[in-house]
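Report on one structure; see the data block that follows.
Shown here: the complex without one of its protein chains, the others still in place.
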Amino acid sequence: MTGETAEPARSGSPLTRIAWHCRNNPKRELWFAWYTTVIFYNIFFIVFFPVTHAQPPPHPYWSDALVANWFGHNRGGLLIGFGIIFTIAGATAPQNALIAYSMRRMSVSRVFPYAYLVMYSLSAIPGLLLLCVVLSVGALRPGRDPAQLHWLYDFGFLSYTGTMGIFLIGSLVWMLAILLDKNRVMPKWFGYLNLCNALTEVVVAPAWIFHAGVFAWNGLISWWVDMVVFGIYTGAFLMQLRNLIRREDFGDGPLPGLVKKPEAMAATLAGTAP
Amino acid sequence: MRRADGELILLWTMPVVAVIWISAFFLFPGFAHPMSPSMTAAQVAAFYRDPAHLSRIRYSMILFNWFAPGLIPLLMLIVMQVRRMAHRTPILSYCLLACSAGGPAIFLIADVFWLLAAFQPARDPQLTVLFNDLAWMTFTTAVPFLIAQSLFIALAIYLDRPGRLVFRRWVAFFNIAVAAALVPAAFTGLALTGPMAWNGLLPFWVKNIAIAAWIVVMSVVTGQNIYRERSEGSAPQAAEAPVAA
Amino acid sequence: MTEIAQASPEPGAGAQPSGKTAGEPARVVPGQPDMWVLVLFESLLFTAYFAVYLFHRTADSEAFLRSQAQLSAWLGTLDTLLLLASSLFMLWCVQATRAGAFRSAMANAWITGLLGVAFLVSKVTEWIKLVRGGHSFTANEFFQYYFFLTGIHLLHLLIGFVVIGVIIYQLRSPARRSRDLVETYAVYWHTVDLLWVLIFSLLYVVR
Partner (left out) sequence: MNAEPRRRPLIAWLILSVITLAYLALDRYADNRDTYRASSVVTTIAILLALVKARTIFREFMQVRHAPSLLCRLTDLWVFLIGAALLGSYFAGLAVR
């Protein structure tokens, strides 16, 4: 929330400045969605890497005994970490909402934002929450049959890594919207970057087939290279959404309901460039 | 026919949904005295094998399968109310839309695990325990979207124009309280006994009563708004035109 | 020629006017600079795949060589020549568009696409032959890489068909003719060619 609005000169602490923005910044809804997304990704990273050790993923070729051992070692981390995820996973919604909003600003049909919104909202279940539930069940009860633990382990990681189609089609929808757009909401190169992200979802497909090697679910290509691409893509779209919000010009006029002329408000809201 | 009339019909499906819900709750033999996670495999298997239980489990879970999607119309009615608010962007209604399918869908997954456990009760008790655990864990931790949508509604009310609120301010505080009541359920895996176990005070009673209260309260306040809209006549609200997509 | 949209002076692309001899056109980035982001990013990504492949190949070079012997270098060469020829026609298509000879540009675009189809047919035939011979994706490590690299490349080729389709669609109507767009998409098509040249030498020839 940098001072892009005419913030009254005040020598307050950062907290009072933030409070001022929460009350007065005309873009506060957008900034809320953006900051929620950034905070979510940070917590997500902390939970998945150091807390639960679910990433980088453990080996798919482990024996029952090794899998049972892994659950035994990470029991506390899995249950606390995924508890955090169960609490905050809804924070993925503002991100999808913001991206859908970016498509609303484009000169494309509303089919695009709605398709994206539905697809990415759906993706949270097989792509995130099933892994958390299933691994929590594995960690829940010490002394469960190792063969069952192995089944839960495979289920969790395959569901998480192997959820491809939603992200594939979702990225392509966003790409198409950006390339068709005439309002220059997002740069074209970012549209092409969506294509790169979509293709990594194809690269990950062999994880359903191989137990070891570079194409397994923790493989050098299917996981590490894809993770780098995903990292770059996520960084890029966060920056692009930030630029989008910065460029928005709502002014600091009255709220839409107080204005009498609907067409004036429509112009403010839709903000479509001529 | 005015728009509000159709919305009212959807709203009045809520009592039907509630009847299904209450009857399913009491029909399921493991809810009134929630099953403990510390039951042994033999006890869990016996629970599903008991002929008196078996049909009650199946019929109740079939009813739950109908109940869960029945909530989605209510969530959409709330989205419409949020759209009437004096926001500059549709972000918050999109957020609610993004949450609306998640909660019921996770609940349906839990429902499938219960029905699976009951489908072949003669199987190895260890497997029945596994399905039972999956069902209860999915059911208990199915809170992320419920927490999020409560907070989004609270935020939407906060951002609404103070002079003419669509939902009154206490609804926001109520939603924050509901969100807080749902949080302990997310951490239920940490305990097999006591108040944090999935049959304990916080993850079972507090969470489910909070969800029930949320559904009732949000139905009532949404209903009041729809009736008010309807009585205000056919003139569309000024705030509605630009925000409604 | 007036109806051709000039290549838009994109900011930050360094479209500086050159101080060269009078006859030479100003130095401009061919196509949208945005497309070059895709080209450079994708080629870097493929380089990562290649590096992983070459690194692992040496660990068990005997097995790799035995599997590699199942591939026909002649067929690989034919594929390469097909794609190189398609790139040549694509370049002529761009030149014709610049000169305003849209009928010729259209013809060149069609030939490019047909050569791409010939490549596709050749590749799929090779795949079928290999799989029938018991050398499928899961047969061994070499064929994992072979099918992965050729498969992901083929996917780029399929996207390339969409791109050619867009070019032809744009060239068809005077209202839509855009030199910028044709150049941009031509760059994509050449990238497909470029990647194949690398894949060919790494899968068929490297020992």
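Per-chain residue numbering starts at 1, and chain names A, B and C are given in the order in which the chains are listed.
Everything below uses one rule, namely that contacts are C-beta pairs under 8 Å (C-beta built on N, C-alpha and C of every residue); 3 or more make two chains touch, one makes a residue touch a chain.
Bear in mind that the values here come from a model prediction, so they are computed numbers and not experimental data.
Although one chain is omitted from the display, it touches the following shown chains in the full assembly: C. For the chain missing from the display, the contacting residue among C:Ser87, C:Thr150 or C:Ser178 is C:Ser87, taking the whole complex into account.
Only one residue in the set C:Phe50, C:Phe102 or C:Phe137 touches the chain that does not appear here, and it is C:Phe50.
In the full complex, chain C touches the omitted chain through residues 1, 13-16, 25, 27-30, 36, 39-40, 43-44, 47-48, 50-52, 54-59, 61-62, 65-66, 68-69, 73-74, 77, 80-81, 84-85, 87-88, 90-92, 94-95, 98-99, 101, 186-187, 190-191, 193-194, 197-198, 200-202, 204-207.
One rule holds in what follows: only the chains that are shown with their structure count from here on.
Central chain (C-alpha centroid nearest the global protein C-alpha centroid): A. Annotation: 24 Å between the Cα-based centres of chain A and chain B. As a whole-number value, the distance joining the C-alpha centres of chain B and chain C reads 51 Å.
Distance from the chain A centre to the chain C centre is 32 Å, each centre being the mean of its Cα atoms. Chain contact summary for the complex, chain C toward chain A: residues 32-35, 37-38, 41-42, 45, 48-49, 52, 56, 137-138, 141, 144, 148, 152, 155, 159. Chain contact summary for the complex, chain B toward chain A: residues 37, 86-92, 94-99, 101-102, 105-106, 109, 126-127, 129-130, 133-134, 137-138, 141, 143-149, 151-152, 155, 159, 161, 164, 183, 185-190, 192, 238-239, 241-243, 245.
If you check the complex, the residues on chain A that touch chain C are 187-189, 191-193, 195-196, 199, 202-203, 206, 209-210, 213-215, 220-221, 225, 228-229.
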